[in-house]
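Only a single protein chain was left out; the remaining protein chains are all shown in position.
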Amino acid sequence: RIMRPDDANIAGNVHGGTILKMIEEAGAIISTRHCNSQAGEPCVAALARVERTDFLSPMCIGEVANVSAEITYTSRHSVEVQVNVMSENILTGAKKVTNKATLWYVPLSLKNVNKVVEVPPIQYARKEQEDEGKKRYEEQKLDRLETKQRNGDVILPVINPEPHTVGYSQSSLIHLVGPSDCTLLGFVHGGVTMKLMDEVAGIVAARHCKTNIVTASVDAINFHEKIKKGCVITVSGRMTFTSNKSMEIEVFVDADPFVDEPRERYRAVSAFFTYVSLSKEGKPLPVPQLLTETEDEKRRFEEGKGRYLQTKAKRQAQLQQSAQ
Amino acid sequence: RIMRPDDANIAGNVHGGTILKMIEEAGAIISTRHCNSQAGEPCVAALARVERTDFLSPMCIGEVANVSAEITYTSRHSVEVQVNVMSENILTGAKKVTNKATLWYVPLSLKNVNKVVEVPPIQYARKEQEDEGKKRYEEQKLDRLETKQRNGDVILPVINPEPHTVGYSQSSLIHLVGPSDCTLLGFVHGGVTMKLMDEVAGIVAARHCKTNIVTASVDAINFHEKIKKGCVITVSGRMTFTSNKSMEIEVFVDADPFVDEPRERYRAVSAFFTYVSLSKEGKPLPVPQLLTETEDEKRRFEEGKGRYLQTKAKRQAQLQQSAQ
Partner (left out) sequence: RIMRPDDANIAGNVHGGTILKMIEEAGAIISTRHCNSQAGEPCVAALARVERTDFLSPMCIGEVANVSAEITYTSRHSVEVQVNVMSENILTGAKKVTNKATLWYVPLSLKNVNKVVEVPPIQYARKEQEDEGKKRYEEQKLDRLETKQRNGDVILPVINPEPHTVGYSQSSLIHLVGPSDCTLLGFVHGGVTMKLMDEVAGIVAARHCKTNIVTASVDAINFHEKIKKGCVITVSGRMTFTSNKSMEIEVFVDADPFVDEPRERYRAVSAFFTYVSLSKEGKPLPVPQLLTETEDEKRRFEEGKGRYLQTKAKRQAQLQQSAQ
């Protein structure tokens, strides 16, 4: 679809959250279609995880987004989908790859939302494809357990914070889940959640460096718990790490089923977003260093640095590989 | 994309206007892309006309709309696009054709919005295709002149109207044109206008028969005049004709460029929508007869009857042809 002014920030760049939402919708369609392709229990595919996603080049107002999706692996109870997004300038015809994302879906029965339905297996062109898919499947399973552990953390409010401290830029928004946010099962679309997460992370980044900012990448996101229609969700973000030219922001999503439900508030999702600051000409700008105060903040900064260096090393390894 | 609760009426059927908007967006993308495919002046395709469109089967919440578009004819200054819409139930895999629409676009220069740019010719597989396209082109040109003439009419308010009279169900809405409604040129997307027209026509139909109603067809719509960002548009509708099971509603769109413009309010579009009334099981219901009071109302009723009988005859001719 054509990118509208509403999809973009003041500088005309489309919000990463809008792109994540389109990616997730494409993934949900193709995996729901696949899981219902054999006579069996009708089901709806729910997003369980999005692998790390890089935003390779910005998309602008007026460009057309071309989204294509393909199923690349199926386990007994999950579907791996690869989604590619291309931006197309229909005036010049120029096309650029903006995203390559990998998503994992789990089919839930339409009659009983707590029941996971079996996934029809796909055919692989080569045996290696199946083996590589299985490897990816095992890896993401491990990683999901890990994030589940660090999920207890909360963002506490800070009174009168100093500029460039963690408390200075931390932000949160609340959103009442409406019918348009939900799937047929009455649960929030993963894409809607990711869009809100990107919105909060973007505000944290802009508050920190007071310039035009864009999403550079999103670390793997795990959707541990479904969020039901009528919930209030609180999306909070705090900065964890800055390098010379990038900022890492941790985002939490908490659901509060406060009407008509006997449940307490619970953590539904958490993730790391990386942003860069851009000049008016679209050049990366230096980022003010994050001032850490507490022990926890210093620990998180070091962890963020670890992730940053790891990603950098991986990218260089890939570049060398592709140069050979 | 997946149809959401917002796209549908209370009975769960997607509004005809939502479908018209998707059709127009697909047409605008493919024709803008084509008109910029050769080195020349950058331009944006503006909707000039939509041919008569039938809604063959209803689309429901949760279904996926598949929209495909193809350029079928080019004249020197216009592009004919054929758009097909299929609804797909991704749970059952069932697919149905819901619409086949033909749209005419005119490329306007990005630098000078009053200049029409030349259209690169397309290649035809067979010579007859070009000849048939040319015939369609000539026909629509004639028809556009005709509607321009009947454009002066206004809908006056009626105090305390009797049930089932014209004044009883006539309705209007106003809308302030915002940035998301507009193309790169700052003019309202044809699809946005059609969505508002369908909304008003639907209210007129529901007020008349007080049941669940759905769009059955839209007569050819001509876009005589562009509508600029910042205008207030008034969309008004009145019933012109009822058969046993259908209602014809005439809709006018007037634009009011009241800020920053020396222009008077003007008629931008007009069209006829046909609605049917459905029972809770989706069966067509009889429609209360429209009570005409004035000479004008009686005349419009007869004209509507003419269009109704003509369409009926055409459809029967097609059925006989395809049965042979």
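When the chains are written out, they are named A and B in that same order, and each has its own residue count from 1.
The working rule: contacts are C-beta pairs under 8 Å (C-beta built on N, C-alpha and C of every residue); 3 or more make two chains touch, one makes a residue touch a chain.
Source: prediction; values computed, not measured.
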Exercise for the section: Write down which of A:Leu20, A:Ala206 or A:Ile249 is the residue touching the left-out chain. Expected result: A:Ala206
Handout entry: Full-complex contact with the absent chain, from A:Pro42, A:Pro120 or A:Gly178
Key = A:Gly178
Exercise for the section: Can you list, in ascending order, the chain A residues touching the missing chain? Expected result: 5-6, 9-10, 156-157, 159, 171-176, 178-180, 199-200, 202-203, 206-207, 210-212, 229-230, 232, 256, 258-260
Practice task
Mind listing the chain B residues that contact the chain we can't see here?
Solution key: 5-6, 9-10, 163, 171, 173-174, 176, 178-180, 199, 202-203, 206-207, 210-211, 229-230, 232, 256, 258-260
